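Other chains of the complex are left out, but the ones given are in their true place.
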Amino acid sequence: MSLRLGEIVDALGGVLEGGERDAVITGIAPLDAAGPGDISFLSQPRLQPQLAASRAACVIVAPALRMQARARGACIVAADPYVYFARLTQLWRQRHDPAVPPGIHPSAVVEASAEVHPTATVGPLCVVERGARIGAHTVLTSRVTVGARCEIGARCLLHPGVVIGADGFGFAQEGGAWVKIEQLGAVRIGDDVEIGANTCIDRGALRDTVIEDGVKLDNLIQIGHNVHIGRHVAMAGCSAIAGSATIGAHCTIGGAANVLGHLSLAENVHISAVSLVTHSLRKPGQYTGIFPIDENARWEKNAAALKQLHKLRERVKALERALQESKDDPR
Amino acid sequence: MSLRLGEIVDALGGVLEGGERDAVITGIAPLDAAGPGDISFLSQPRLQPQLAASRAACVIVAPALRMQARARGACIVAADPYVYFARLTQLWRQRHDPAVPPGIHPSAVVEASAEVHPTATVGPLCVVERGARIGAHTVLTSRVTVGARCEIGARCLLHPGVVIGADGFGFAQEGGAWVKIEQLGAVRIGDDVEIGANTCIDRGALRDTVIEDGVKLDNLIQIGHNVHIGRHVAMAGCSAIAGSATIGAHCTIGGAANVLGHLSLAENVHISAVSLVTHSLRKPGQYTGIFPIDENARWEKNAAALKQLHKLRERVKALERALQESKDDPR
């Protein structure tokens, strides 16, 4: 597994300085782990001190760091080193890891009325139900279920265990028992969407659940029925969006964070890990709700005090009144 | 896809007023989204203002709203419009979406000693292990595993990726390593239970894990070994019940909420989303433990203060003492 520096800049652009086009690169590694056969990258200012000491054969840097990088050895100057690194991983994979061939694996179960684009891949042991549509160049890796009438756009990547179009969770209550509300909608997923392992996206009750273009979902995520997720949203693992919520474009949802049902998030809202969104958020920004972790003994004391917090506030109010009175009427 | 109003009331009861039995309905929609071919329903008082303006062909209403509904146009008067709507979705589905035929899909792996009722459906790529039993009219959609000796009752619906009867998580510690406790129990699931995509119910250690009749579980739920879940409990997505806990009938567990092991919840206990139950709850009611979400900068200030909360309480106590002293002994 190798690439020459010349091949890299020919494919991805950027300017190679202080290095030979013929130099052979045998791996990609972070600055501090890179050996003399590796190419590395400097994308975060805080890592700049690692630059001089790095043993990498070549470092991808921003124009502002060109002089420091040259002082060390070979570099590739690129406007955004992290994006350049991302495209380099894509080039690396194309060269060394043959793409899954398009077509339907013989072990997959695809119903006759489903439409699978000839350039799409339906991997081993997938299920594609009646009337479902799989777009061009989309890959269902293995053990993916796409339910009846659900649509997946082009260039999507669905990891193992993904379930698209299971029933949303909807019941009416009658005499203490639950009466099922059949979920008559479907799921519509745009282009360039990636969905992590064992993630579930439920079909809508009356209308469709919608995931727009460019959305990236990590593993073990739950998307409830009728949810609408805007373009280029990214959600980290184990997060969940409850039914009928709307997530604006370019939002990010931290790991294990949750959004309650029927809420709306504006564009560019960022939810910290594990936080629970309990009301709609109309203003872009970072939002957080996390109980700070502590040594257990200290946590116990603070948690006990927290259960009396509103009483503590009353006591402070009483003190303020008493102090005011003693000022007004000093004995 | 259509139904006539007459067919609806013939099948589901209720009284059609101000409309023709022959009127053709082509969809079901909420009041504000309904077009002139749709039937809608009014189940929540807060939506009443939407009634007059709705373009729906017909609205399902409670007897108390009959006059207002008639002023607008056609209506079906029913005791509980939301339950009526639920049954209407069932009728709609029966008419337009052919039921999965009973039987075992050729791609499923069913061991010889498993018992599958002739009216049950074992969908594509399911696994039913030795000695398992699948009751009448129960549907395993696709990619479901039912482990050895586990029993599923009648009219259950198991969504893709469900795992019934994986080993419970039990180990003894010996010299820093873990010694497996083989899980010798099984899982017993009653009738009319629905289980969401990728949800897991572990087999018991010595006795069985039990899910009683009418329980509804959403996606990505974890039920530990020896848990007992009472009739008509509903659990939202990503929630979890740790080992040996007992959940009383008619409880509801919010999304991503957790119940610790060996606890008991009385009947009709309702746990808010994301809350962690750390002690048994003997009294019906709603219980909550959520850190309120806030703009990140404000959260940081409050979280920092929270880590000193017990000291703040001490300071308030000291102030109270000092103020009392100054009163007792004014200079």
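Read from first to last, the chains carry the letters A and B; within each, the first residue is number 1.
Just so we're on the same page, a residue touches a chain if its C-beta (ideal position, glycine included) is under 8 Å from a C-beta of that chain, and two chains touch if they have at least 3 such contacts.
Every value quoted in this text rests on a predicted model; they were computed, and no experiment measured them.
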Identical copies making up the whole complex, of which 2 are given, total 3
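In this section, only the chains that are shown with their structure count from here on.
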Here chain A maps onto chain B under a C-alpha rotation whose angle in degrees, rounded to the nearest 5, is 120
Whole-angstrom distance, CA centroid of chain A to CA centroid of chain B, is 26
Given the complex, residues on chain A that touch chain B span 107, 109, 125, 127, 129, 143, 145, 147-148, 161, 163, 166-167, 169, 171-174, 176-184, 198, 200, 202, 205-207, 220, 222, 224, 238, 240, 242, 256, 258, 260, 271-272, 275-279, 285-292, 294, 298, 301-302, 304-306, 308-309, 312, 315-316, 319, 322-323, 326, 330-331
Per the touch rule, the chain B residues reaching chain A in their complex are 27-30, 33, 80, 82-83, 85-87, 89-90, 92-93, 97, 105, 107, 123-125, 141-143, 157, 159-161, 192, 194, 196-198, 214, 216, 218-220, 232, 234, 236-238, 250, 255-256, 273-274, 290-296, 299-300, 303-304, 306-310, 312-313, 316, 319-320, 323, 326-327, 330
